[in-house]
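As structure tokens, the structure follows; a few thoughts come after it.
Only a single protein chain was left out; the remaining protein chains are all shown in position.
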Amino acid sequence: MHDFLETTVRVRYAETDQMGYVYYGNFFVWFEVGRVELLRQMGFAYKEMEQHDDSYIIVAEASCRYLRPALYDDLLRIRTRITEARRRTLRFAYEIRNHSTGALLATGETTHVICDRNGRPKTLPAKYRKLFAVAHRAAAPAHSQT
Amino acid sequence: MHDFLETTVRVRYAETDQMGYVYYGNFFVWFEVGRVELLRQMGFAYKEMEQHDDSYIIVAEASCRYLRPALYDDLLRIRTRITEARRRTLRFAYEIRNHSTGALLATGETTHVICDRNGRPKTLPAKYRKLFAVAHRAAAPAHSQT
Amino acid sequence: MHDFLETTVRVRYAETDQMGYVYYGNFFVWFEVGRVELLRQMGFAYKEMEQHDDSYIIVAEASCRYLRPALYDDLLRIRTRITEARRRTLRFAYEIRNHSTGALLATGETTHVICDRNGRPKTLPAKYRKLFAVAHRAAAPAHSQT
Partner (left out) sequence: MHDFLETTVRVRYAETDQMGYVYYGNFFVWFEVGRVELLRQMGFAYKEMEQHDDSYIIVAEASCRYLRPALYDDLLRIRTRITEARRRTLRFAYEIRNHSTGALLATGETTHVICDRNGRPKTLPAKYRKLFAVAHRAAAPAHSQT
């Protein structure tokens, strides 16, 4: 399956809590890592969007389902996919898997609006819209491309 | 309205990001603060559940909707409410408001399962079930108590 | 002793690690909380320095000695004191104590330079220099005021 972009992270001691698991809020940091690497693979660094095009991908909604704990020093695979790409909004879906065993640890989703540096919604510049449209088609299941 | 338990936090510099807003993952830390203070008001410290009763409130699902940014040094009001209390699962709902203006910044929900220290699901001990049942009734809208 | 400004924080689950202690990097977040509350007691919010006077208190050095672990749900007392206030640099000293027992958990120091928003060193504006000078004298041991 090449619909997901994959990147890996190793669990840091700082990310664990006294239960011995990764603290639940830290999964959203990994989602961010996955998003940013997906954009890089699409052909640009997210910081360029901010610096050169005054376009910020602001989070409007975020959710995560936790299936199995992530443990200290685990190597994890973050799998990220675009599920919606419109003029003003973007959606991403995520899977967090143990890299060695392949076990699914968590799934998640985030919804975003494009804003300028003052937080006002704006339309995604055309050059990025094209890239997102291509990436979104690549990520879509075959039967939905008809 | 006394259905929500309220507690306040002040936004730390560490919690902001380069957009000048609080990073989205940090809202889930505030949800934790709200949960813990709600339990304290119900009559116990969560750490006692862990230490004395081998009962951990593990997060199974978490979500947040972001309506307005939280800014550095803002004093925030975390409002927490129990929306479901069963033998093995708990649900909480949250609101994050600016304490000065009352503006609603975010809403969220978390779903939890009760586990022992090895992460195996278990039934919530009876003494806590009673407390949660009382708190849940107090949090329920009047028309649903019939 | 009124040389230290005191403020309290409660240890969050997010701040613990799998050893069951607070992760060592988080003490520096508490130092920041202590600094900011000290400035507030001196008469201004740090954010005003940034927004109105283009003056940022950038960290140049930071250190911490860890004497006893901080534990989940502990109420901590952060004690902060100005140890040096010059035209372009500031130094603060910190103590973290358990609020109930008074036990000293950690001590620390930070050194800062004043910069503009582009990170260029500048002289602290006169109105702040006066406030820091007063606060520094108040914090100094009696025998050094001669």
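Each chain gets a letter, A, B and C, in the order it is written, and its residues are counted from 1.
In this text, a contact is a pair of C-beta atoms (placed from the backbone, for glycine too) under 8 Å apart; a residue touches a chain by one contact, two chains touch by 3 or more.
As the structure is a computational prediction, the values presented were derived from the model and not from experiment.
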| item | value |
| --- | --- |
| Touching residues on chain A - with respect to the absent chain | 12-14, 29, 32-33, 36, 45-47, 72-73 |
| Hidden partner interface residues of chain C, rising order | 19, 21, 24-26, 28-29, 32, 56, 58-66, 69, 117, 119 |
| Missing-partner contacts on chain B, residue numbers | 13-14, 16-20, 23, 25, 72 |
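Methods note: only the chains that are shown with their structure count from here on.
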| item | value |
| --- | --- |
| Middle chain, criterion being Cα centroid separation | B |
| Euclidean distance of C-alpha centroids - chain B vs chain C, Å | 29 |
| Distance from chain C to chain A - Cα centre to Cα centre, in angstrom | 36 |
| Sites on chain C at which at least two other chains make contact | 13-14, 72 |
